[in-house]
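Every protein chain of the complex appears in place save one, which is left out.
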C-alpha cells in the first residue's frame, strides 16, 4: 500500500565518498516492499527544497529500511545531514520494482546505482548470482554484497580497486564465459545503454532501473517520461509508475 | 563594529509560554553592544525563510549574548528550535540603542518587549531604577529583573500575577507618586502610545523602542520607516538605523 | 465543524466545497485516489486534453527552483476520445464535479473539443488558453484580450456546458483579459496558469529543461497569483477559481478573501498528497473560529482601506 508516512531515522552513516546510509524505522503497512521500488522523500522538515527526492530502497532489514544516498545537490546534502531521532517524510513504496526471475542472474551496478541492487542480491542469495560493481574511484557497499554473493567483482575507473575500467567490460567478459537468465542493472544512463547493447548482443534478457527527474512520483504529473517501444513506434511512459524498472528490450535511449 | 558573524549557540531554553532564551558565544569584535540595539538573525541555516529576523539584545554576559524570543511565526519558531552546538548567523549590533541618562529611571516593558530592557536594567542597577513589567498572563524574566532592581512590579491582564490590568496604569501610579528622569519603554504599539501620553502628561522624558517590519536592517532599503516629527511637519526615518529607540517626543503614532 | 456550510455556488455550478485540484497536477484522478477520497473534493480539473493524442515534450520536463518548479510537459494526453472512453467512467463514480481542461491550436479545435464533450458526463469545461508549453499558439490566445474574447465566444456557441476560461498570468493587464473572457460568455474564470520561466545548468551551459523554457508553479508564484485574482475579481462579476502556489489552508483563505469563490491546488499535491484534505479542515476550523456559518461569507471579504 502506497502511503505517506513520517518515520524515525535510526541511523545515518557515511559509507563512502559523499555517500551516506540512512536507516529508518519500518512502520506498519510497508510489508511488501520490492527491490527497485523507491520512496519519494522530503529532504528537509519544511517545504524547502520544494520537491521530494526519489530514493531507491537499498535493503530491508527486520525493523528498518535502509537507503544509500549520494550528496549531489541541495536536497541530497540536506538528506545526508539528517540525524538519528529526527523524522523523515516518505511517500511510497513507489514504482514497479524488479521482477524476480531466473536462476542464474547477474547484477550490474554503477556508482550510487549499486545501492538499489542490494536487496535484490539478498533475494537471490541462494541462487547463482554474480555481482559487478563499478565506481569512479573508492568503492562502497562491496562487503555487504559479498554477504549475499560469492561472485562480486569490482571495477574502478581509476584502477584503485579491482579491474581498471568500466563495469560493462566485466559484464561482457562474464557473458562471454557463460550464459545468464537475466541481467539486472542500475546506474548512469551511459552504463545502462551499454548494458542494453551487450544484453542484445548476447541474447540475455535484462531489466534496467531508469532515472528521470520527478515531481509527483505517483504518476499524476507526467514529467518523468521514459521513451519505450510501442508497436512500430514509441511511447512515453511514466518512470515513476510504469518504471523505474523497465525491460531492456523496450527502453529507447536518445542518440 | 557592525558585522555578520557566525556564532555558536551555547544554550536554548524555554522560559515562558512560547518564549525561549537563546544564548550565543560572544565573538571578538562585539565589545560595545548597547541595550536597545538588535541583531538581524537568520532563522534557519539556509535561505528559507528568506529574510533575517530582528531580535533585540537581552543581556550581555561575560562570554555570551542572550536573546529572548517569542514564537510568533515561521521564523521565530525555527529560531526557538535551534539547538546548542548549532551555529547562528547574526548581523549587528544594529540600531542606536537606549541613551543612558538620568538617576531616577523607570523601565516599562510589555510582553516580549520586557526582554530588551534587561541589559538596560543591569546598567542602572546601582541607581534608582523601577521596573514595570506587563504580561497577558504568565510572566517571565521577572526574577532576573529582580537581581538588578528592588522595585519590580508586575501587571497581568488576567490578574494571575501582580496587578490585574495594564502595565501603563502602574506607570501612571508611579509617576503620580514621584517624579522620574526618564522612562524607557518597549512593548506593543498600543502600550508605547499610552506611555507617550503619560510621559507628556507628567512631563517626563521617554525613550521608546519601536518595532517595524524590516528587510535589510542596516538602513539601505527604506522599508522600516517610522513617522517622527520634523519641524512643523513630519518625516519618515529608518527604524533600523535612526531607531529602534526614539525619543518619546518625536514619535508620531497613527491614529 | 460539521455545522459549517462548505458549498459554493459558482453561478450555476455548485461545488460541495471550494477545494479543487488544478489541471495537469492530478492526472485523471486515479493516482491520487489512492491517497484521498475523491468524493471529498469540490471538483477535479483533469489533465489538459487535445483532440488527438499528444506525446508531449522531451525530457527533462521538470526543474526545481526556489520554492517553485518549472514544467514543460507539453500537454501529454491520450486525446479526448480516449479520455471519454477510458477515464471518464472512472471519474463519474464520484459525486465530485469533473472539469475537462481543453486545449486547441486553433479556435476551431477548441470548438470541436467543446462539442465533443457536450453530451458527456463532464460537469464543466475549462478552456486553457494559457499553456506555455505548446508552440503552436496556446500562449498567443491567452495574452491578447481580443483573442480571448473571440475564442471564448466561439466555444460558448459550441456548447451548453458550464464554461470556465483559464487565464495566463503572462499578460500586461489581467483585468482586461478577465473582462474579455466575461464578455465572450464565460461562466467563470480560473487563474493563474504558470508564469513562464527558465533555469540553466551552468556546468553543461544548457537549459535544465529540454525545451528550454517552462511553466513556473508552486509557492514562489503565490503573491503574483493572489494579486491577479484580486484584480480579476474587481474587474468581473462572474465567479473566480483562484490558484497558484496554494500549499495550505492559510493560502487558500487568502485567495477566498481576495475574491475567489473556489481554489485549486496544483503543485502542492506533489509534496503532500493529503494537502487538499488538510486545507478543507483548515478552512472549516478558521470559519468556525471566526464565527462564520458558511464559506461563502468570506469570499471577497478583504478589507482594504
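By letter and in written order, the chains are A, B and C; residue numbering begins at 1 in each of them.
As a convention for this text, a contact is a pair of C-beta atoms (placed from the backbone, for glycine too) under 8 Å apart; a residue touches a chain by one contact, two chains touch by 3 or more.
Bear in mind the structure is a predicted one, so any value in this text is a computation, not a measurement.
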Residue among C:113, C:129, C:181 or C:195 touching the omitted chain: C:195
Contact partner of the left-out chain, one of B:11, B:45, B:77 or B:212: B:212
Full-complex contact with the absent chain, from C:9, C:81, C:173 or C:281: C:173
Interface residues of chain B (partner: the chain not displayed): 2-4, 42, 47-52, 91, 212-226, 235-236, 241, 254
Contact footprint on chain C, counting only the chain that is left out: 63, 65-68, 70, 143-144, 170-173, 195-200, 202, 204-207, 212-213, 216, 218-224, 226-227, 230, 245, 250, 253-254, 257-258, 286, 298, 301-305
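The rule is short, and it goes like this: only the chains that are shown with their structure count from here on.
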Third chains touching both chain C and chain B: A
Chain pair, most C-beta pairs within the contact cut-off: A-C
Chain closest to the assembly centre - both centres taken as Cα means: C
Centroid distance [mean C-alpha coordinates] between chain C and chain A, Å: 36
Separation of mean Cα positions, chain B and chain A [Å, integer]: 54
Where chain C touches two or more other chains at once, by residue number: 66-67
Where chain A touches two or more other chains, by residue: 48
